[in-house]
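Worksheet for the structure shown next.
Every protein chain but one is kept in place in this view of the complex.
So, chain A:
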Amino acid sequence: MATVRLAPVLRAAAGGAKQVSAQGNTLAEVLADLYRQYPALKEQIQPEEELSRFVNVYVNDQDVRYLQGLQTAVGPNDTVILLPAMAGGGQE
C-alpha cells in the first residue's frame, strides 16, 4: 500500500491523521481508495474529474503535473503528498 501524506488543512477530513495508506497502481486508483476511506477528502482534493488546480500532488517528491498526472504509476513503497493552496499566513 502506498503512503499518502496529508497537508495539515486536510487532516480534519481524515480523522486527524497525518499519514494514511491507500491501495492502487496508479495515482487515480490510490486517490479513489483514499476517498473510499475518507469521503470528505474527495471534495477538498478533487471535486471534479480532473486534478484540481489548487492542490499540488507529488509522488515521491515529484509534481505529478510533470509526470503522468492521474495516470502516474504508484508503487507500494511510494509516497503521495497532497498539498492544497493555503490561505493562512501570519497576519490574521
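The working rule: a residue touches a chain if its C-beta (ideal position, glycine included) is under 8 Å from a C-beta of that chain, and two chains touch if they have at least 3 such contacts; residues count from 1.
Just so it is clear, contacts and distances are computed from a predicted model.
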Which choice in "Oxidoreductase", "Molybdopterin biosynthesis protein MoeB", "Xanthine oxidase" or "TRAP transporter small permease protein" gives the name that UniProt lists for the one chain left out?
"Molybdopterin biosynthesis protein MoeB"
Looking at the whole complex, which of A:Pro8, A:Pro39 or A:Pro76 touches the chain that is not displayed?
A:Pro8
At which residues does chain A meet the chain that is not included here?
7-10, 12-13, 18, 43-44, 47, 52-56, 58, 61-63, 65-66, 81, 83-92
